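All protein chains but one are shown in place.
Chain lettering (A, B and C) follows the sequence in which the chains are written, and residue indices restart at 1 in each chain.
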Amino acid sequence: MAELQNQRIETEEFFDMRREVLEAWPTGAEVNLDEAVAYQKSIPPPKRFSGVLDSALAAGGTLIQPRAGVALVEQQIALLKYLEEKGGADLLPATVDSYTRQNQYREAGKGIEESFAAGRSMLNGFPIVNHGVNESRRVIEAVSIPVQVRHGTPDARLLAEISIAAGFTAFEGGGISYNIPYAKDISLEATINYWQYVDRLTGWYEEQGVTINREPFGPLTGTLVPPCISHAVAIIETLLAAEQGARNISVGYGQCGNLIQDVAALKALNILAREYLERYNYQVALSTVFHQWMGGFPADEAKAFAVIAWGAAAAAFAKATKVIVKTPHEAFGVPTKEANGDGLKATRQILNMLRDQVLPESDEIDAEVAVNLAETRSILEKVVELGEGDWAKGAVRAFAAGILDIPFAPSRVNRGKVMPVRDDKGAVRFLDNGNIPLPRDVLEYHREKVAARAKTERRPVSFQMVIDDIYAISKGMLVGRPG
Amino acid sequence: MAELQNQRIETEEFFDMRREVLEAWPTGAEVNLDEAVAYQKSIPPPKRFSGVLDSALAAGGTLIQPRAGVALVEQQIALLKYLEEKGGADLLPATVDSYTRQNQYREAGKGIEESFAAGRSMLNGFPIVNHGVNESRRVIEAVSIPVQVRHGTPDARLLAEISIAAGFTAFEGGGISYNIPYAKDISLEATINYWQYVDRLTGWYEEQGVTINREPFGPLTGTLVPPCISHAVAIIETLLAAEQGARNISVGYGQCGNLIQDVAALKALNILAREYLERYNYQVALSTVFHQWMGGFPADEAKAFAVIAWGAAAAAFAKATKVIVKTPHEAFGVPTKEANGDGLKATRQILNMLRDQVLPESDEIDAEVAVNLAETRSILEKVVELGEGDWAKGAVRAFAAGILDIPFAPSRVNRGKVMPVRDDKGAVRFLDNGNIPLPRDVLEYHREKVAARAKTERRPVSFQMVIDDIYAISKGMLVGRPG
Amino acid sequence: MKKYTLVLGVIGMDVHAVGNKILEYAFTNAGFKVVNLGVMVSQAEFIDAAIETAADAMMISSLYGHGELDCRGLRGKCIEAGIGNILLYVGGNLVVGKASFAEVEQKFKAMGFDRIYPPGTAPETAIRDLKEDLGLMT
Partner (left out) sequence: MKKYTLVLGVIGMDVHAVGNKILEYAFTNAGFKVVNLGVMVSQAEFIDAAIETAADAMMISSLYGHGELDCRGLRGKCIEAGIGNILLYVGGNLVVGKASFAEVEQKFKAMGFDRIYPPGTAPETAIRDLKEDLGLMT
């Protein structure tokens, strides 16, 4: 492997890599690029991610998309048809199982067999690689709206090859966002490189006139991630993808729960992503994704509905292009199709009731946007400085130095020195910013906000506060107050 | 009956009236005022409405209260215990059945018998008069939080006598709000007079050191009622109650659905109620009530949860003292206790997640508050002018003249010339203000807002728009757009 | 075309007025002569109005839950009054609580109603049925 750098992979080199990738599992042989391009071109705009996102951007509404994956093709078809027809989804997913995510296709295969035998899905997602191009196409063809592959795969090269050839028109993930929260022992050099491949593949299709939407995974660990951290990652991945030729990108953000922070964060993310794309003159159609609360959910379904509805309200006020929807089963397990549909319907009701409403402009939101812009720029500029102008190198070095650091991430690559905590109004702040470079006034802002909470609660800021915050929403609160 | 006027009923006259009232049904004989005062005094503050409201006003949170009523005492006890223990209600209700509301105690008695026979409640509420003082006390004693009587009874004199003697510590209703939306053929003179009796009874208990909370019914017909109309009614009833000696009053408002309008409306209501109480030097502990959407609900339970959650969010931002909670069964029928508990739990989750959040101040809200203050004052001043300084007379004459006019009300006393419609952002405006006196600039404000919607929808303002709005929330929207 | 006459109202002690106003509007727009008795209408009032206007159908609403108690015996009284053949339609939230509609329908069928509608039925549905039952289908 050549030295990692943020530079478009040469076509020849890319095709050399492809051969090896496709050999990793027998279904790789089903990928025939010319035929795949023709197949993709036969998919009309209303069934393409880019087409539906474009319309939504023009019309101004917020689209809804569930997560959904089961072991078998027929089950997956039934599930997606239900979510389209009964749930009223605008966009569909194929959420991939955890074995496939770790390239353990043999285990995934066992899971498929056991699912046949058990008569229920023994896998937590849809194993696209095992099913292969032709079988997976049956899924795309059974529905009349676009389908995205959603996963969490550090090395998604084969998955991307098969997915795009199979007619999926959007592919989630990135070299950072699908490593640090989703892996333990894989180097960032490796995953960024794997994802340059995915992006290069996307760019190649783009050159043939086929637009595939790419979406860095916004929420990361989903647990009290300060917006500047997830923004920095999303923007780095956007730049890396754009460099390889991706032209349709959705940047995402996971709800923190404080409305002002959430609305401000999505606004800042949108501004920043455009700003950095412009800096390098990348021509990208940009859209935004708002994830309903990604941390621990309440077990009670009525309470879960409330969390879902609140996420929908924040998405509406934030004017996200799409919102990723949770379900009332979240705390328990992979939802039934009915529970999944219920999450969609509750979300739709809120979005519709709020679609003509706006959150008035205010100093509070402006201040929050300003802080969020400043802190994210501060991180990003340090990253590119460390990389000596190269975002790929910068990202690797930034993680090593703790300049980028994701709370609660399992990866050894991550320093794990950062500790977030909620402030007195429930916004996520830094209890400890570790080595994340923040302007002094921003740091002061965080300190004051956290101190105000400590004062209200008459207890010192401590790890106990963080634990209380981690449990808070699942226990029916936003801020984890004592007693 | 003496000429109607807003003046404290003389004690002697009151006790004369009482005799007659108590004779209307055998259970009236169970009321013994001295014993009732002693019983009421044995109820400690945490089980009294006034006590719990006071604490909430001091602490700043929003309390939750369901509606709930079934035919039989044991069922009612099981229901309320469930709502307290499993639903986590702060305040409980006994919602009274429709026969009792029309003083048809014989029909209510049949309903009780049929409910015994059928093994399920054949009545849509709890028939307090038929059960009488002693049986009803079993309900109060079975729970450990306060219980209010909620109904819709034009002539609630006997109901009030029995309820307060039975230990209920709050009594909803008023001479206007429990006539116009709840009756067809009863004169306002009569119902205002009946409710002066109820308020005088409340005042009498107050003199004995027993505080009973009184709550004018805010939402009226629950269907697109412009805030100034319900505010005017709530304030007139507050003044009438205060004159008779009521000292603990909650003014209510039914959610319209546009957040800015709802937050502004509750703010204006609070300001206005205090302003008018002060004008007459009434010493009243005032609190506010926010009703989750009172019009037609979506049949789908997931969507109903979303409507409930949105109502909870508006209540939180409006800083209401309590919120009256709907259930996912709303569109179908009187809810099961589980569905009722689910509404409470969803509401609690939202209130908790928002309890530390504030909606930032903004010009939009200020403007809406200003309009709402101006229009309500304009109506109220005309009412008191018509009454030559007397609010009771003024109210009667105002309805006759259409100065007060409630949309979609069944009463013949109501002119029914007013027609509301949503504007382009979903706020409820006047399509036709009938004879309701509004300042010219306010009228212009309404006209512009409605015109903006007509423009967006490229159709003229018409009754079809109103029909579309009536159905909108039940069909998953706020504004009833065409197509 | 002959104008068919409908007697419309909300039965019993029920005051739910909103649906009633919409039904009046919809049935009138559909070409029927509508005699709207409003809310809180007794069985006797329905029958008197039907006789007086030589109505073809009674369109009865019950929203508040006491529909079962309020509607009992209506068909019998119609027969006694000499209008035993009048069409009886009923709709709304007919019983207390969220019930299986099949059961509710059977109960009201047994009580002599011709058409029974679940909560939230659109006026158009009833208009279509009316045209069928009155032989007005094209």
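By definition in this document, a contact is a pair of C-beta atoms (placed from the backbone, for glycine too) under 8 Å apart; a residue touches a chain by one contact, two chains touch by 3 or more.
Values in this document were obtained by computation on a predicted structure and should not be read as measured data.
Counting contacts over the entire complex, the absent chain touches A. The omitted chain makes contact with just one of the residues A:G60, A:G333 or A:P460: A:G333. Only one of A:R120, A:R279, A:K417 or A:K455 touches the chain withheld from this view, namely A:R120. Interface note for the absent chain: among A:N130, A:T223 or A:T321, the touching residue is A:T223.
Think of the hidden chain as still there; on chain A it touches residues 98-99, 101-102, 104, 107, 110-111, 114, 120-124, 152, 181-185, 221, 223, 295-296, 299, 329, 331-336, 339, 408-410, 463, 467, 470, 474.
Here is the rule we go by: only the chains that are shown with their structure count from here on.
With centres computed as the average of Cα coordinates, no chain lies farther from chain C than A. Here the spacing of chain A and chain C, counted between their Cα centres, is 54 Å. The geometric centre of chain A is 45 Å away from that of chain B, both derived from CA atoms.
For chain C, the set of residues that touch two or more other chains is empty. Of all residues in chain A, none touches two or more other chains.
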